[in-house]
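Apart from one protein chain that is not included, each protein chain of the complex appears where it belongs.
Chain nomenclature is as follows: A, B and C, assigned in order of appearance, with residue numbering initiated at 1 for each chain independently.
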């Protein structure tokens, strides 16, 4: 009973750290997935008076991964309900060629700017439509998002470090006396701290397994999956191999580090 | 020296909690500011064959706070480089009226949908342009943002609660013996715990003042301000009255709560 | 003469299956000097614990200074303790206080005037020969010095009842003599009732005393 409570306190601390880390990993994946999605949705339209050679164009603009010609119908459709069919025909005749460009990654405003300037140097390209306003909005939101996540991750990190240091202090309170006494009877350091390290390893294992169960459960939870699918992205919540490995590594190294600190910081009683 | 270290541990714990809370407040403000900015940038365009009565329209559609007629030039400009001036004149003549709507708040996809349907019920309105794709992108990003922030706030909360409970345990280790001994000499509970509460209040005050200094410094820091202005929003980082009040309240109540728990959880020695 | 302690059919134990003190009857008159002896583990400290209310009677009744301890309220018990001075077998000094403050403890609790406190602590420190160590912390003292601090603390508030658990166990004869002097003084001049657990009753006692012996859970007066 008493020993179970001893275990619990470290396990809870470790578990909360694992939880923070895993959350961070999930968020990272979500942002990546979201960027992936953004680049899929984002495209530039260029207007050219000459037909563009696809192969040439792609070679010259590494940011662009695809270029498709748009049928003029699509362009005209945007206004079609207000214009007479005679005028539409007229329009079609005089219209230049429209191309839609797919980009390799979600561009920064600067990248768009550079690309636009480069494209316009070609005399035949008469217009580059970048939908800059809506792009700007999304991009800045992403920036804000990243800044905030960074700040939050830093706070979680800070509080977690504090948590570990408190746990350290509690362990010190608990084990210092026994370690001193063992030292007075000539126990070498490794023996004095054997209990500590055994406790650390066992607790790390228990915490990892509990983390595994928790996140496996979460990854099957309907609420979480609905939440993510409402945002329209597909995120791997818990990779049973990699993430488990990361968790195991983190909790083992943290708890043994904790134990080592106590052993090193241990002062002999006089 | 020794007593300074005693103080430090609680102060650091309190400070980290204040830091988390203030970060959360700042993020909240940033998101609000961002939404404010989004609604400023977002607008719908409707195409109508008849002139729209502004007053009537605003009364009927509470979500809309402004409606402006667009000069057809703007509409045509989007294509102007490819069309001959003769055709443009022709276009202008046959074009219907264009209106730009400003909304009261940043709408959800559902709200946009409802509004569109409602508007189209009016026979004279022939098209509602919602820029739905770009809106969707931004909106979903905001949703993801909020979900992530919630999860992070929960983890910070969780770790913070753990941190406080650890601090509690450390206090118990430190004060239990003295409190027991005082009890054996007939000290009433309030006297036994007076030291504790004095410590709690003093530390809360110190932590609040330190938080005040920290965030005042941060709010004048160039890096932070650049970061926010690069996102294009203006956020109040530290309100020297309200935020100070919140900090004081939080740290006072937390530390006295901590002390009360120890007093209540104190077991008499036999 | 009124009685300070009346035990009636008193039983004490820490767990169901092991009774330490078994249905004993005894009483102590106010102002008496009492010795309690008994083998190690016989229940001497346990009996003292019950007298300051740290161990509730299993059955029977125990009245100390007119207060029935079986079912006493917290505030009544506190009041009783504020007029009791205890030397614990393991001293129970407050580690984070220096010895001056440790001796002051009952005076702080009693809300005494600071001038009175200062005088009292000073004279006690002198009496137990620790004036030069007054700023030290308990861990920085020898075992016997700690025991003397515990003694000084128990007497600092001139308690009407003094309970001392082997107060000279770690002391040489000279230091032990100082302690016996203090206890006799409190008994003679302040009319305090003194109850001392010891393995050796000092050979020269200047005051009359009673002697109880604990064996096999019962308490008998030695005459």
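As a convention for this text, contacts are C-beta pairs under 8 Å (C-beta built on N, C-alpha and C of every residue); 3 or more make two chains touch, one makes a residue touch a chain.
What you see is a predicted model, and the numbers here were worked out from it, not measured in a lab.
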Missing chain: touched chains present in the view: A, C
Contact with the hidden chain (one of C:9, C:142 or C:220): C:142
Full-complex contact with the absent chain, from C:171, C:195 or C:219: C:171
Given C:11, C:32 or C:45, the one touching the chain that is not displayed: C:45
Chain A residues touching the omitted chain (full complex): 2, 174, 177-178, 180-189, 191, 268-270
Residues from chain C at the interface with the omitted partner, ascending: 14, 37-41, 44-46, 89-90, 140-145, 147-148, 165-166, 169-175, 199
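Just so it is clear, only the chains that are shown with their structure count from here on.
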Overall pattern in which the protein chains touch one another (line/ring/star/complete/other): line
Rounded Å distance, chain A centre to chain B centre (Cα mean): 21
Centroid distance [mean C-alpha coordinates] between chain C and chain A, Å: 67
Touching two or more other chains - residues of chain C: none
Residues of chain B engaged with two or more neighbouring chains: none
